[in-house]
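Only one protein chain is missing; all other protein chains are in place.
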Amino acid sequence: MNSPSPLIFDPLIRTALAEDLGRAGDITTDAIVLSSARVAAAVVARKDGRMSGGAVATRVFEMLDPSLEFEAAIADGDDFREGVELLRLRGPARAVLTGERTALNLLGHLCGVATLTRAFVEAVKGTGAVVVCTRKTTAGLRALEKYAVRCGGGSNHRFGLDDAVLIKDNHIAVAGSVAAAVGAARGAVGHLVKVELEVDSLAQLEEGLVAGVDALLLDNMEPDTLREAVMMVGGRCITEASGGIDLTTVAAVAATGVDLISIGALTHSAPWLDVGLEIGS
Amino acid sequence: MNSPSPLIFDPLIRTALAEDLGRAGDITTDAIVLSSARVAAAVVARKDGRMSGGAVATRVFEMLDPSLEFEAAIADGDDFREGVELLRLRGPARAVLTGERTALNLLGHLCGVATLTRAFVEAVKGTGAVVVCTRKTTAGLRALEKYAVRCGGGSNHRFGLDDAVLIKDNHIAVAGSVAAAVGAARGAVGHLVKVELEVDSLAQLEEGLVAGVDALLLDNMEPDTLREAVMMVGGRCITEASGGIDLTTVAAVAATGVDLISIGALTHSAPWLDVGLEIGS
Amino acid sequence: MNSPSPLIFDPLIRTALAEDLGRAGDITTDAIVLSSARVAAAVVARKDGRMSGGAVATRVFEMLDPSLEFEAAIADGDDFREGVELLRLRGPARAVLTGERTALNLLGHLCGVATLTRAFVEAVKGTGAVVVCTRKTTAGLRALEKYAVRCGGGSNHRFGLDDAVLIKDNHIAVAGSVAAAVGAARGAVGHLVKVELEVDSLAQLEEGLVAGVDALLLDNMEPDTLREAVMMVGGRCITEASGGIDLTTVAAVAATGVDLISIGALTHSAPWLDVGLEIGS
Amino acid sequence: MNSPSPLIFDPLIRTALAEDLGRAGDITTDAIVLSSARVAAAVVARKDGRMSGGAVATRVFEMLDPSLEFEAAIADGDDFREGVELLRLRGPARAVLTGERTALNLLGHLCGVATLTRAFVEAVKGTGAVVVCTRKTTAGLRALEKYAVRCGGGSNHRFGLDDAVLIKDNHIAVAGSVAAAVGAARGAVGHLVKVELEVDSLAQLEEGLVAGVDALLLDNMEPDTLREAVMMVGGRCITEASGGIDLTTVAAVAATGVDLISIGALTHSAPWLDVGLEIGS
Amino acid sequence: MNSPSPLIFDPLIRTALAEDLGRAGDITTDAIVLSSARVAAAVVARKDGRMSGGAVATRVFEMLDPSLEFEAAIADGDDFREGVELLRLRGPARAVLTGERTALNLLGHLCGVATLTRAFVEAVKGTGAVVVCTRKTTAGLRALEKYAVRCGGGSNHRFGLDDAVLIKDNHIAVAGSVAAAVGAARGAVGHLVKVELEVDSLAQLEEGLVAGVDALLLDNMEPDTLREAVMMVGGRCITEASGGIDLTTVAAVAATGVDLISIGALTHSAPWLDVGLEIGS
Partner (left out) sequence: MNSPSPLIFDPLIRTALAEDLGRAGDITTDAIVLSSARVAAAVVARKDGRMSGGAVATRVFEMLDPSLEFEAAIADGDDFREGVELLRLRGPARAVLTGERTALNLLGHLCGVATLTRAFVEAVKGTGAVVVCTRKTTAGLRALEKYAVRCGGGSNHRFGLDDAVLIKDNHIAVAGSVAAAVGAARGAVGHLVKVELEVDSLAQLEEGLVAGVDALLLDNMEPDTLREAVMMVGGRCITEASGGIDLTTVAAVAATGVDLISIGALTHSAPWLDVGLEIGS
């Protein structure tokens, strides 16, 4: 997987380190560990999972001390087993101890997102359905969380309010009709911007098809309704199922033939994947 | 509960809005909704929970349009039932629609942390044990997540590497002994800084007591060992249990008599609490 | 026209004012004008043109003194004649004099972009061709310049490297073929991201059609070739002409039937539209 | 020419790259080009011109990948012919492709300013007149545009409101007289700050001389009036002609004997100088 | 006195408040004082002095709570007696208590600079000598400290490395001669930039006069030498004495007839002026 450019995530890491260092820095390590002490260490998985965030964790340590050396043991997007070393580092002990928590917090979260995504992706295997994330991301972490979803085998929905049109019920209510809303949107945006419409009934879906949207978000529909929706669409646009889908229901949704299944939980409720730092001799 | 000052969380909100607005802003709403349109809306709970983040969500909308008016229906730190209105707002429709996702993302996360904390706090009710969070927080959200823990009835551990000393095994290894590590730390920090020692055996605990630490973090000990540890300490310092404690085991840990139980999951694995925005007439 | 949210352009204005105020502020005005002095003033057009940036200019003054009062005389997207008042303001004289240059610099540039765009739009009137801008924008001003293009009657191409795929010759060279490049891109991006291919021959165009791109950028083609290209495409995807098109050639390009004509000069070479500040009694 | 310190222009470059990378980065290049691919490339002039911004363009690429290697082929302040290589670079292909537009946007703009300045400088050759820029610069680019003017053979007027006094008609109106305005300014600023007075009549000029200003800005005067003004001044202070001077009129203005000719168009209306990136084997 | 625009000092105040609030804010006040509590308070002088920084102190409180009301009792630039109220405020008790230290730190420092400056100014009264500050200022506070010097009756030297030329011995050594150094500088800077030369002998002074500098900085000269220097200059340029001048020696230096006396201690060694906050009913 292509990690985002450090230009994209450096501000977040700087914020996270500032938040942990505060005004006085790592007072425990600074008091006890000599600045000349050196260690070898490894970030180790304490659970099975899918890797994401190796370059991010590395950058945390590197910002603290550019003289540290790193070896990525598991690449982003690869699976790992409990006990495996994900990343090895070697250099000044202080930077290793001071950066530990910030690096693990980011890595554990991103591996958590990737691992949960993988579970959904595996649950729909054999269907053509693609698992996608939403804009229900953590403040400041959108780019990284969306990357973690890709590491987990999923794909990405909009990155923000500005890179695609998504027309919802409130927009339709204001515009007066699906046709009016779609028309207004098409008239305002450039030729490289797609228009998706959220519908909660097959009648609305029909209006959307007539209005010529690029994608339909089928919100909170039962599998039977979804199946009917997919048939009505007949490949004329992308279909996306959404709304309260979890690991127990996602296979049934995928079986309806929808192109995409979007799941907010990938980014807003992925449990942390347990990772630790082990310091060697 | 005392919400942190906006001076503390405004930079996070600004980051979150910038992340969602991107370069072109809310192209859907701007295309379809007139700038003169006004709405009344409410943030509604879709699950039972504990409130946290009302002022944060309010600030999101306020940054988009200072002319919006707000009414906090549920105060931070209060419980709510599914279906209840948490926050009401009224004003320009565009700001409401544009801010919706950013506000809900923050609110749902903070309510999630508060609600999970509440569950742990209820599980230890009747014991004197206090539930505390750790530094396993989300990059950029530490102040808010620690506040959410307080909203949930928990208490806070260190806010960073700089406001208390926490001596761990690697520090002891470098220093040569518990006594040496504690001595070095005490010598380096001010009189208002407490020193906590992480121990994984009763022998180490003894050394810590001799060295005169303010608190002992009893790491990954079974309830029987914890009970013995608490008796050995005999009130001479604060005792804190830590390590892999969950809702099924926390009561047994609390029954050992430890003063504090620290739980990383409060902040790193709290599932989002489902909240939505409903727009009225 | 919908002006972008101040959240999007405030950082630019803050930078511009800081750049002009330096360390000591407006030493001329502060020395000569009493803080209690008040004026009425108007931004006046010294040439005919198309309005863009009214809210931006207003915000400059407002940042200097929130007590100023404004009246937008000409709305963004409207035409104006030389001598017309574009914006009226009233309040503390110091803020008016201090903000004058920064406000006029931004307004004159944005009106310049809108006015040049209008000229291209008028030159293709009667054809279906849409005039679009490029990423050849001024560092830090992309959102505003793209907005000014819309004020001028044009439409926007990509806002950045991340909101649409644009495959160029170097990408094809690396990938080995158009098909390989398009396939790699489609596989990596989400369902709401369109894929455009830059081609410089009809053979490449054919490959692009087979690969199923959303849009074809026809680079540096003569009108005859463009006409042939448009016929070959036959409506199967969007066609865009690009490369060295100016006001003398744009009509001929538009007559070929292409959907879009992209012109870097709209943003990188629009001359400033002369605007001045007149202070009344 | 001495390029400004990167400490001065790095924030602008960071802004420009962030603006282009957005949240997801260069999705086209990341999808198609392997991270191990390397290229040699050159920035090539597509028109004759004067160089400015070599270090700025270099820094764009360097921020994306510090392992790139550069060779400046044309120094800032030197002339170049169409087709000439301005800058050569070699290293990871991704950074080259991703940085291309941001680097060219800055370089083309700065070369445009330098080249337009050169034209004015050549037009006044043989007179003693110096061509200077104004504060009519692009928001955020003042330091670089003023540097580009120097690269073009021009000189700089004030960098901001705070490094020299420039008294205009509104200041005089408020102060009551030229003498009062000059006196107030002199009394308020330090001994290293010069005072310039804008005058639009020979009567005002006389008042300025009496008040002892360091420089007179002769606004919108015809050549004959300018000549008379220069004679009246008789070397007692610097004379500067200003107001609507273009390449067709500048020689006549210079012939009047004024010391300086200030031209807003140097920075606000310089057309982009066409530069491209060519990628070799 | 004209306080600098808040746009100039707001970033400093934001930094100072962030530094004091840290991650958790004012934990004492938040725990003890109800958010509804209101107070009237006054900043009171505990020593005689000269006022500077009223608007700065006000802004500290205002950032914490915009609903506070203020009354400036002593204007910047005015003298005050021990015990006098400098500023009165009324509103939410929390903001008053939380902002107290940050506001007093800034105000006490700026009054300290103004008061020390006043002492020097009084010591030279009756001579024509002007007391000026240097660039020996506190990191981040230059604009405010220079303003405080003006409040104290002094004047300002350069604000930075970029608004005037100051040629020192190392520059002369590199250039080869005073004439060469002055020539190089004049050739590089604009017409509104003055050139000052630091000399430590009368021979160098002679060279400076020949080279035509705007000002001479007479470094570390005894009064007799200064007097001779002033006579040699004979009004042909500004003369400035500098180097180790204190309150016991400044009158003798002023009596030599120099135009200016620059004193680093004004900004780098001014003791804090004791100010306190008194809270009423």
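To keep things simple, chains are lettered A, B, C, D and E as they appear, and every chain counts its residues starting from 1.
By definition in this document, a residue touches a chain if its C-beta (ideal position, glycine included) is under 8 Å from a C-beta of that chain, and two chains touch if they have at least 3 such contacts.
Predicted model, so just to flag it, every value in this text is computed and none were measured.
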| item | value |
| --- | --- |
| Touch partners, limited to displayed chains, of the chain removed from view | A, B, C, D, E |
| Of E:166, E:216 or E:229, the one touching the omitted chain in the full complex | E:166 |
| Absent chain, residues of chain E that touch it | 12-13, 15-16, 19-34, 37, 93, 97-98, 101-102, 104-106, 108-109, 112, 135-143, 159-163, 165-168, 170-171, 174-175, 181, 184-185, 187-189, 193, 264-265, 268-269, 271-272, 279 |
| Touching residues on chain D - with respect to the absent chain | 2, 4-5, 7-8, 142-143, 146, 156, 159-160, 163 |
| Where the unshown chain meets chain C, residue by residue | 19, 22-23 |
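Going forward, only the chains that are shown with their structure count from here on.
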| item | value |
| --- | --- |
| Farthest chain (mean CA position) relative to chain A | E |
| C-E or A-E - the one linked by more C-beta pairs in contact | C-E |
| Inter-centroid spacing, chain E versus chain D (mean Cα positions, whole Å) | 32 |
| Inter-chain centre distance, chain B versus chain E - centres from mean C-alpha coordinates, in Å | 44 |
| Where chain B and chain D are represented by their mean Cα positions, the distance between them in whole Å | 51 |
| Touching two or more other chains - residues of chain A | 2, 19, 22-23, 142-143, 156, 159-160, 162-163, 188-189, 193 |
| Overall pattern in which the protein chains touch one another (line/ring/star/complete/other) | complete |
